[in-house]
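Here it is: the structure, laid out below.
Only a single protein chain was left out; the remaining protein chains are all shown in position.
We just call them A, B and C in the order they show up, numbering each chain from 1.
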């Protein structure tokens, strides 16, 4: 079966989620990946959206993080203060799933401004839940398409802290959580180096060359000693993802897919 | 109609409550007075019990502050942290109604220990909600039977703060609420002096002499310039109170009345 | 004590020039009709507090009503950026309101602290985040037991809270169901509270005991405005108008098309148009 880089990205991200994960699906994050995981190998995964919906199982992808279906299919829906205090800050979330406008090689994320904060070239939406998702979840998964404007040497604003300048930066800040442990792009799967915490390519998606990764990344790319090939999407994975998107399009009358 | 000193006390306390009051019925407090008010001149009064029940209207008096009927007749029931944070500390309560084991003339209350805290003669239940009821409600009403062991010169332990040593003591502590503004005993109605904040007899219940008040009070009693006679309970007030007690006894199989 | 008023009278009485106002509703129950009435009544110099400014504040900002913005996520949910907000921040059109930016966690805690009558909220947040550098209202306190440094932000205590809810009863008690967001907190944190509702019913006798109910004595005005959350949604009543969010991206892209739309759909309209707007979105 043929597949697109987008599909590969979503499926590779989905594979990293486990059946017993409690996953906080934050702003800009691909809830597609979380829901594909739920509909394939991780049927018992707990999905949480910051709108207060705990343990949702939407039939179609939500357009906002507070769509009605998230509440209708949730185990329970709590207030937003409770969500941030008891569930996120309380340390109950295993995986926080974030996207980024700008990302650096240590997993620091900018979704606030391009340019200077006081005189921005582009005013982006801002952090939303991300600053505390990044610090409170046991691990952070990041997923985004590669581009030299997105994967940059230096982000313009630290919306949420990844590994800072690398190494023991998190521990020095008093953070006890793991921070970014996975980056899935449309070209590759990256993991932080155990020492430096710099993202390192672990596997290339089928048909992707090292140069393709280098050319769409603003920092000098490090490759692991043994770079593998990301396993091709299985027919079940692809069908699940495509059915989900088809149901979503039908439900939302062909409107744009889930973003925020 | 004949009546007992207890009945007079409850009815005099009930009269002080207004239709638009939001009343926190705390530990040891006479919820009888609050419910008589609700069943006579103040049908819209809001009664709140610290168990989280907001706007209750029990048919019979509860035996504990968390009886099932309080929840069944409430507008809504919230968690105990919410009760203390949003409703009490949030400044939403107009009247806090407290009882006392020991009371001094400035409305300071002890329900913690008789004797030394570390080697008490009698270990009483402790403060429960009272310390913050006393500081957060706009006004505090106190009701208790008079005795020289109860109305004392010096309480053994400041469980909750009334007017301290009197005068501007509350303001000096940073308290912006009114503190005790009413004491109703089985013999008299007392109000704090506007300056010294010392409880002063404003009215004597029918048939009560000044000496009767003096003999059952551990501090030198001050009387207002014009001491009135507390109006006799009306037939409606008495019937309402007696019906309430009769319903309560029937419901609780003749068990002891509400105390907590 | 809640009175049941027309939206026009309630806004006229409760929202004043220069007020600090919070129109809340987290993706759900966004009080759009009340915002439109506020725009029609030409309120100005407002401090606009809201976790997610969304279309509702994009419109008020574009109409020049904001003196200051306090927010934590300024996107058009499911679509992209907020173009009027961008124009005010990037280009100063039509004015340049002061910005106080937070994270969701900070604002949720600040509403909670406001409802709880506290001067500040204390939480674990902003670790390594640059917002600390650009927002003087992000400070810290030290735990007197563990020594841990925790973040502190001022409690939110608006002059006026505005929310939309499913229903009120005749006494003015209000029921909020589904994604309850910070609806309870903003009402309890505010000096005055205005609530638009889908309907007013006789009583609430059949409710489960643990639902989110705001007693009538926490609210100043209840205004029945069916559809008043459009284009967001009201759980149990009607669905989100996703097309309207997409359309907003087009309308708001240009100052003239924005102003023309506001004239036709807000300034020359009234609260009654909301019932029509949700007509085809009502639950089956």
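We take it that contacts are C-beta pairs under 8 Å (C-beta built on N, C-alpha and C of every residue); 3 or more make two chains touch, one makes a residue touch a chain.
None of these values were measured; they are calculated from a predicted model.
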Touching partners, among the displayed chains, of the absent chain: A, B, C
Touching the absent chain when the full complex is considered, from B:7, B:21, B:67 or B:104: B:67
Residue of A:77, A:185 or A:240 touching the missing chain in the full complex: A:77
Touch with the omitted chain, as defined above, among C:178, C:228 or C:271: C:178
In chain A, positions touching the absent partner: 20, 22, 46, 54-55, 71-72, 74-78, 85-86, 89-92, 136
Absent chain, residues of chain C that touch it: 116-120, 122-124, 137, 139-146, 148, 150, 152, 154, 177-178, 180, 208-212, 235
In chain B, positions touching the absent partner: 27, 50-53, 63-68, 70-71, 77-81, 83-85, 88-89, 112, 117-118, 120-132, 135-136, 157-161, 164, 169-170, 173-175, 252-253, 255-256, 258-260
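By our rule, only the chains that are shown with their structure count from here on.
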Chain contact topology (line, ring, star, complete or other): line
Most centrally placed chain - per-chain CA mean versus overall CA mean: C
Centre-of-Cα separation between chain C and chain A, whole angstrom: 28
Set of chain A residues in contact with two or more other chains: none
Multi-partner residues of chain C (at least 2 other chains): 112, 184-185, 212
